[in-house]
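Let me begin by handing over the structure; questions about it come next.
Only one protein chain is missing; all other protein chains are in place.
Up next, subunit A:
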Amino acid sequence: MAQAVPAPPPDPSKKRVKVYELRNNDWVDRGTGFCTATYVFNDSLRKDEARVVVQSEEEPERNLLETKICKDDGFQKQQDTLIVWTEMSTNIDMALSFQEADGCAMIWKFVNSVQQQLSEINGPEDAFSDEINAADTYSVTLPPPALGNLPDINAQMQHCNLSPQGRDALGRYIINEDYIRKLIPLVELAEDLEDLPSLHRLCNIMKTMILLNDTTIIEHAVTDDVVLGVVGALEYDPDFPSHKANHRHWLGREGRYKEVVRIEDEQIRKKIHHTYRLQYLKDVVLARILDDPTFSVLNSLIFYYQVEIVQHLQTNAVFLKELFGIFGPQETDQERKKEAVLFIQQCCAVSKQLQQPARQQLYNNFLGHGLLSVINFALHHSDVGVRVGATDVLVSMIDHDPQMIRQTIFRQINEKQTPLTDSLIDLLLVEADLGVKAQIADAIKVLLDPGSQNGPLDSLAKAGGDFSRLRPQADPQQELFLSNFYEASAKKLFQPLVDLKDRETMDFSVHQVSLFIYLIEILCFFIRQHQHRSKYFVLAESLGQRIAQLLSSREKYLKLTAMKFFRNLVGLQDEFYNSQLMQDHLFKPILDIVIETMPRDNLLNSACLELFEYIKKEGNRVIISHLVENYRDILKDITYVETFKTFLDRYDQTQGFTTLSEAVHFMDDDDETPKRSDAGRGTRWESGIKDLDAAEEQYFNTSDDDEDEEPIKSSTSINGASPISKPLVDYGSDEENENNDAGIVRSDSKTPESSDTKDTDEDLVLTPTSSAPTPPERLSEKRRREEDEEDELGKLSANKRRSSTSSNSSVGSITNNFLKRKKSLNGRDGTGPAKTNKIAISLSPAIKTGGEGNANGENDN
């Protein structure tokens, strides 16, 4: 696509380089020559293009390489003498290896400045600023819209699309000429003529226009008079020649819009429709072809619209009054009540995208108008959809700020109303829908979790339902709340377990089974969180014995859940529970399960073994003695794992742990620290483990600053780990090292050795190589959306929660933009803030080493 251009006369800017290309994961030398980087005039586009040209040393009339700089992040510099990129037209990874660092620096300076310009033009956040300076350089005129002109229009647009200036000019032309509106009649015309080629072209043209990534165009495309034409054209995707989508059917008129309470503001109503259409564009029409910038433009448009809509609604007292009035006695239309619940559900879903204060305000306003009684009403609704809606609303509020709900519950208690918790308990006991049940169980846990009173944005994601939470801090109100709960509600909640006492058979219905499972899980949670209160409750109600009864149920997963209750108790290492377990002989039924499942290797069996392994690991002498003294014969029979034999041996060797020294010795013997336990067997692991610990320690000592970027697992290792990076980090300057820390190993690129292990997002490989001359590493061809870029555990930051809705990606991109900016402070590549994430990529230690290897290799040549 690049046309030949006469090489400029030789000048000092020519630098001697070797050109490499990556073929089958080998860097192939394409020859040596002189490199220049300059603007070259392109006749067909009538504009200057920045190019890098390498003129062959042997045959000066031949160009070894001629490539256009047309992406803001195409080229990357590595080490002092390497520039690497992926050739756009061929998708081949290329590299220039300079003879001298000076030469490389000069070329890079040019390339970098061009890329910076590109990034300014491309960057979505700069959509406004470039309008002036780019305006005078370029202008576009398209043929008048007519079926006959479509091939021409399409071709010209493709042309413009190649350069940022062209795209910009095209965008302005389309807006100024109202070009979309002029194109739209052609869709119907072509349909009438059954002119499929034209329809395909129209689709391509429409795609190109939208992907110009111009906010104005996109906003225009979803307005009432053109939207159907736009999506109509997009129904004929040439990629799927045999299919036709039915977007117009979905978006036609206002068919799918439901208005529970009339929204008077014309503008807001429009915004609501536009938002829906934008989402439809994003999720359905363009899902397959969206590029990163357009994706984020769509997301931010949606975001701003939603902010506006929600702000409008929640400050509109008349509206809110009417909305909540629907649940009053005057309203008789049951369908309308149902829709009002679903409306509120959608409001809450949307509000999850909003910033915290706005969300807080919304909930406060809702609560002020009586949201809790609405929830109460909806939770008891006969329609499961309404119940799902109600739990959704409740859970999203609880996720946002459990303390807010608790305050309301206190008020209910003070006013002698039935507190919400009791309603939830009632519901849990009878609810038939397993999904709703699960949500309610979750809600109960959170509401009664004294640890989670840290208000909004409680950052511990609790997707798993019971990740360990912060230890409770005493809060008088919370204490009151809890004691109130244990006085009355707890008994009701766990009554089904208590009732097991007089039950003979352990055959249950599906719903009973699931209820027991939720109850036990809640109880486990309480036991961990409300220490003394739950303790006495468990004792008073003999819940241990009751749950032990469930161990003989026929349902394996109920058995398993019951087993895990005991595992939880043992895990607390609490003498009170331990002695209760022993006193009630509750280890017996667990041993029975081991015997029962014995040679079989299944989940239940493994879970039981894990319990005893844990006891062994912790070296709890009291429990071991109890086991040996009471169940010696049983233990003797379980020989297929070592665990039980170990119990017997330890007991016998120490005569029941009677001698202290023996006991101490035995602990030492065990050579397992509780934490790293399993690894201890066999010395060969030892050194490795020690290294790791040292590494971890070093990590903790050095890189605290990054912690806020990687909220969850900032601790281990996102950062290049020390044992690995040691060989890598032999750069002189501190700054470089720091860069390693900051840049983290988020590499999309890789060393040649691992080049077939292509690292995307989740496939980061950090490969130190000390092997002989290695060619430069290859860049990955494609960048993924920011949020796709890494699949690290650390990425699961708190604001990404289970509760996020379908457009959650917008939050993602927002947070990511935020992160991006933040990282730009660390990235020192000077390529500008818009793309620092990528800089971080290019700076991975692995690359550096690879590059260095190459530099050496080059010198050897």
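By definition in this document, a residue touches a chain if its C-beta (ideal position, glycine included) is under 8 Å from a C-beta of that chain, and two chains touch if they have at least 3 such contacts; residues count from 1.
Everything below uses one rule, namely that contacts and distances are computed from a predicted model.
**Student:** Of the candidate names "RING-type E3 ubiquitin transferase C3H69", "Nucleolar complex protein 4", "Signal peptidase complex subunit 1" or "Serine/threonine-protein phosphatase", which one corresponds to the UniProt protein name of the undepicted chain?
**Tutor:** Hidden chain, UniProt protein name: "Serine/threonine-protein phosphatase".
**Student:** For the chain that's not shown, point to the residue among A:Val260, A:Val297 or A:Ile425 touching it.
**Tutor:** A:Val260
**Student:** Going by the contact rule already stated, which one of A:Val17, A:Val114, A:Ile326 or A:Val350 would touch the omitted chain in the full complex?
**Tutor:** With A:Val17, A:Val114, A:Ile326 or A:Val350 as choices, the missing chain is touched by A:Val350.
**Student:** Of A:Val17, A:Val111 or A:Val388, which one is in contact with the hidden chain?
**Tutor:** Result: among the candidates, A:Val388 touches the missing chain.
**Student:** Looking at A:Glu264, A:Asp601, A:Glu629 or A:Asp652, which makes contact with the chain not pictured?
**Tutor:** Looking across A:Glu264, A:Asp601, A:Glu629 or A:Asp652, the contact with the absent chain belongs to A:Asp601.
**Student:** Identify the residue among A:Glu21, A:Glu191, A:Asp214 or A:Asp237 that touches the chain left out of the display.
**Tutor:** Per the contact definition at the top, the residue touching the missing chain is A:Asp237.
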